[in-house]
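Input: one structure, supplied below.
Yeah, one chain of the complex is gone here, protein chain that is, but the others are all in their spots.
For clarity, chains are labelled A, B and C in written order, and residue numbers in each chain start from 1.
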Amino acid sequence: MAVTVLYFAWVREKIGKSEERVEFPAGVKTVAEAVAWLKTRGPEYADAFARPDVVRAALDRTHVKPDAKIAGASEIAFFPPVTGG
Amino acid sequence: MAVTVLYFAWVREKIGKSEERVEFPAGVKTVAEAVAWLKTRGPEYADAFARPDVVRAALDRTHVKPDAKIAGASEIAFFPPVTGG
Amino acid sequence: MSVRVQQEDFDLGAEVRRLAGGRSDIGAIVTFTGVMRGDNDGRAVAGMTLEYYPGMTEPELARVEAEACNRWPLQASLIVHRVGTLKPGDNIVLVITASAHRQAAFAAAEFLMDYLKTRAPFWKKESGADGTQRWVDAREGDEQAASRWRAG
Partner (left out) sequence: MSVRVQQEDFDLGAEVRRLAGGRSDIGAIVTFTGVMRGDNDGRAVAGMTLEYYPGMTEPELARVEAEACNRWPLQASLIVHRVGTLKPGDNIVLVITASAHRQAAFAAAEFLMDYLKTRAPFWKKESGADGTQRWVDAREGDEQAASRWRAG
């Protein structure tokens, strides 16, 4: 299952890209599992997700919790806590 | 002791004037006593002060309670509860 | 920190620029504009006359404003209240508060409006669409709204 993965703010800076297509293995079912798997891809990912409780996620542009199922999503985004306003 | 007495809003309309000089008798010490004495001056005063708990007072342009002493004041104002804003 | 009582309309944008323009110590600006509605308590209203107590209303507004500045760290504030004859849709009152943070600006603006409504000597007389006139009654809810600041 290939999905578009987006990174924002310091997550984007640490990983060094704002967007990529990712083919998650079949065993990756949830957002938390997607993060764990991404961390194995290289030191820049390990650094960006060093504190996975800090990084927030959205599935198809809706805020989700780490236990959200990624099946069917076409876009996953990872970003720090928001600081607008 | 002669003081300037001002009336506002429907107190003014009922009494039929906005301002007058009044010589209160020596026995009139408080705002409540001033109201009681004014009520004896005619039916228009009796009507304006028919519910003395509703009419508010200021001494020299400061809100006061009915038991405030009028001695020394040069201006007494009577008006309904305020409705600005 | 100033208060004005005037017949003329006010310009919200211009007042905010005058208060906060070019300043970089202000993080939050809250404004409240009170507008005359065309109905009140289910009655169609054609116009309104606002009476005040010259010489008492201005210092009373200044006292209310000073109390807000005592309670919250405000960088700037303004109260403008109109008097005279107004029609539905006309501005009545403007309150502006500016602070480093939004909580102080919001709280101070609400406080100013609550206090102003129960303390500042203004009286509204409405002209109904049917030609009758009546003095607006003070609202019990306004007294309650003001009283919540006394404990705090």
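Following the convention adopted for this analysis, a residue touches a chain if its C-beta (ideal position, glycine included) is under 8 Å from a C-beta of that chain, and two chains touch if they have at least 3 such contacts.
Model, not experiment: these values are computed from the prediction.
Contacts of the undisplayed chain with the visible chains, over the whole complex, involve A, C.
The chain that is not drawn here is touched, among residues C:33, C:85, C:132 or C:147, by C:33.
In the full complex, chain A makes contact with the omitted chain through residues 6, 8-10, 58, 61-63, 77, 79-85. Across the interface with the omitted chain, chain C contributes residues 11-14, 16, 20, 22-39, 88-89, 100, 102-103, 105-106, 109-110, 113, 145.
Rule of thumb we're sticking to: only the chains that are shown with their structure count from here on.
Ranked by number of C-beta pairs in contact, the top chain pair is B-C. Our note on geometry: chain A versus chain C, Cα centroid distance of 49 Å, whole angstroms.
We define each chain's centre as the mean of its Cα atoms; on that basis chain B and chain C are separated by 26 Å. Residue positions of chain B with contacts to 2 or more other chains are absent.
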